[in-house]
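Note that this complex is displayed minus one protein chain, with the remaining chains in position.
Chain naming follows the written order as A, B and C, and within any one chain the residues start at number 1.
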Amino acid sequence: PRSDWLTVALALGGLLLLYYLAPLVSLFLSAPPGAVAASLTEATVVNAATTSIVAATLSTLLGTAFGLPLAYWLARADTRWTDAVLAAVVLPLVLPPTVGGVVLLTVVGPNTLLGDVAAAAGLPLTRSLAGVVLAQTFVASPFVVVTAKAAFEGVDRALEHASRSLGKGRLTTARRITLPLAAPGVLAGVTLAFARAMGEFGATMMLAYYPRTMPVQIWVSFVSLGLDAAYPVAIVLVVVSALALLVLD
Amino acid sequence: PRSDWLTVALALGGLLLLYYLAPLVSLFLSAPPGAVAASLTEATVVNAATTSIVAATLSTLLGTAFGLPLAYWLARADTRWTDAVLAAVVLPLVLPPTVGGVVLLTVVGPNTLLGDVAAAAGLPLTRSLAGVVLAQTFVASPFVVVTAKAAFEGVDRALEHASRSLGKGRLTTARRITLPLAAPGVLAGVTLAFARAMGEFGATMMLAYYPRTMPVQIWVSFVSLGLDAAYPVAIVLVVVSALALLVLD
Amino acid sequence: MTGGLRLDGLTKRYGRFELGPVDLAVDDEVVTVLGPSGCGKTTLLSLIAGTVSADDGSLTLDGRSLDGRPPEERGVGLVFQDGALFPHLTARENVAYAATGEARVDDLAATLEIEDLLDRRPAALSGGEAQRVALARTLAADPDALLLDEPLSSLDAPIRRRLRDELHDLFGALDVPVLYVTHDQRSATVLGDRIAVLREGAVEQVGTPDAVLDRPESEFVARFTGCENVFEGTVVEDGVRVGGVTLPVATDRAVGTAVTACLRPSRVRLDPADDDAGLVGAVRRRLNEGDGWRVIVDLGGPDLVATVPPAAGRSLDAGDPVRASVDDVHLL
Partner (left out) sequence: MTGGLRLDGLTKRYGRFELGPVDLAVDDEVVTVLGPSGCGKTTLLSLIAGTVSADDGSLTLDGRSLDGRPPEERGVGLVFQDGALFPHLTARENVAYAATGEARVDDLAATLEIEDLLDRRPAALSGGEAQRVALARTLAADPDALLLDEPLSSLDAPIRRRLRDELHDLFGALDVPVLYVTHDQRSATVLGDRIAVLREGAVEQVGTPDAVLDRPESEFVARFTGCENVFEGTVVEDGVRVGGVTLPVATDRAVGTAVTACLRPSRVRLDPADDDAGLVGAVRRRLNEGDGWRVIVDLGGPDLVATVPPAAGRSLDAGDPVRASVDDVHLL
């Protein structure tokens, strides 16, 4: 009975793995390499890739700059407030992206105070690169906070105490001890956030259908021209995801 | 200079928190309670909620049944294969959901072997509840695997060794020692997967635009009727997310 | 004179656990803090180093108040139980982290005999090597006081003995207050000019090693410092009556007074008995400790624990009648 149970367990896990991998293999088998290569230089593909990469880079930078201090505070503070703050950080992670788009629109959309002021200043917050960045930051930055928090928690507090008792202040200790030791985890969080930003679809569709990011372009191509037209951008994104995976490992 | 630095750090973190929370508050302020309450009984809302809940429950169950054995194997196996398998599990997490939809369509879409066979058998795998479940399982089940793996790793292996050396087999040890101790983490993974499935949009748009799930309904309402029409479903999903957050804590 | 390290009513509460109020003055001497696990030893050091903030009380070092100051401004060096070396730096970089110059690093490396280890990462050091590097790192910052948190406890016996000997000499050469925390009576007596016994957050006795070991002021101190024979008894004409046995003790307490008699196993002599005069009993159990035997003697009432030399122990067997000579009975 022991080996029966093991066999069933491994079979279940194997099927799930197959479900993850087979479609990816199938994509590469389905897409004719010549046609895909040719369409990689099309304006729609290039524009979408540019928008996605610029926006994802900006939103990842924003998320990192604003998120790391928060992550460190969450990892080290001794108050009861940390639980509530952590919940606020995790909420955007479990919130459906379309709902994220809706709630953002109530603050930065047309006919809102902030949206009108920004548009008047020549920086519209919807249907613009700014809109893409806002959408991506909302859904992607929590990954930096949550992952970096875990990385900071993984740094033995005694090491920080040792540094302090050796006469080094908070900032020096963070720079020379905590950050270097937490670097792999922080990098993982930044990578996850970048990957999430590159793939953002739901909130972007609500905030900034134009300029089109790659996920939006896939949708548009699929609806207007069929599945085959979605392959080139999809393959680019698979490659980006695989690269992210390499960094994560 | 020490306190200056702390102030800047806390201000940065505070701004990020504000960015997460203000839109949510704004949603509840923007949505007129009466109108929202009235529209909660509309057929489109009820249908979308039913589809989402049924599909998310099914995909979470599938992910748990197939994912837990895989998570346990990842946590305990001593081979080099674990790294490769883990990468395969994480790939759907970093893959943009629209790309997930594309790759799934190459396997279960119309004009594919599997898709045609299933459709002929009366169970079409796209534009159907089955399509929703397939899309949600692909993007949500990795959360079960990754989170449960961490939970299993958190159970001291010595406890399993102790149980085995007390004459209990693998299955008894898993049931009476490992699972009870890993239960909180496993529950967190199941909750995350359910929340992710409830919010799934990109892959679902590609695989099963009908029957509409709640995120799809938000998009349709927004495009056809404007932002106000998206509020009722959005508020339902915010409440679901908040409940998931409660379970996670 | 307000030099040295002065603790006045230092207090810290964690839920139901309370440390202190602790009053202690450490001049340019070594005070070892001895107590069981969980008695608050590490918390006490954290309060002094400033990595944990006190709820109450005050702290001065060489006349300066340390209250409310951050750890980096206290001038207090801290050596951790496991070394707490920075894992991403080499041994040299660890020591240089707070050193005033490379010369100082080389100097300390010579003193602590770690020259050959300087290029290694902490993961490539043994436990004893890591502690030497940790000591050098702490001394490199030229602290005004030195705190050590059980630095020997995870080392194997031969290395522990050697490092303990060296610490003894090193402390002797330092002219700063040293507070050394341990749960090991031997480390406490070897290294401490004075010992402070800590129990559940409170200092139970402070004194020289001889005073604490020979004249414990409470049953807890007696037992924790290795005095295994602790008997409740009553003063009688010719000593103290315990169970059915009379221990020969000279005391000026009144006959009939209830007392607690303490007697270290090492102060008991056992000889073969051929009659019933004196403290005679039968060997219940004997245990080979290597450099001596641990013998438990059934006196008919209480059991008496004695540690005797190899030769004396080897000639005894379970059941053998022995006569115990007890000279150093201490009364509480």
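The criterion applied here is as follows: a residue touches a chain if its C-beta (ideal position, glycine included) is under 8 Å from a C-beta of that chain, and two chains touch if they have at least 3 such contacts.
This is a predicted model, so every value here is computed, not measured.
Shown chains touched by the undisplayed chain in the intact complex: B, C.
When the whole complex is considered, the residue among B:Thr64, B:Ser163, B:Thr191 or B:Ser241 that touches the unshown chain is B:Ser163.
Taking the complete complex into account, C:Val190 is the one of C:Ala25, C:Val190 or C:Val236 that touches the chain left out. Screening C:Gly68, C:Gly243, C:Gly278 or C:Pro310 against the full complex identifies C:Pro310 as the residue touching the chain left out. Along chain B, the points of touch with the absent chain fall at residues 156, 158-159, 161-170, 176-177, 180-181.
Seen from chain C, the chain kept out of the figure touches residues 36-37, 127, 154, 156-158, 161, 164-165, 168-169, 183-186, 189-190, 209-210, 213, 223-226, 228, 264-266, 285, 287-292, 294, 296, 307, 309-310.
Here is the rule we go by: only the chains that are shown with their structure count from here on.
Chain C has its Cα centroid 56 Å from the Cα centroid of chain B. For this pair, chain A with chain B, the centres built from the Cα atoms lie 15 Å apart.
Across the assembly, chain B contributes residues 2 that each touch 2 or more other chains.
For chain C, residues touching at least two other chains, in rising order: 70.
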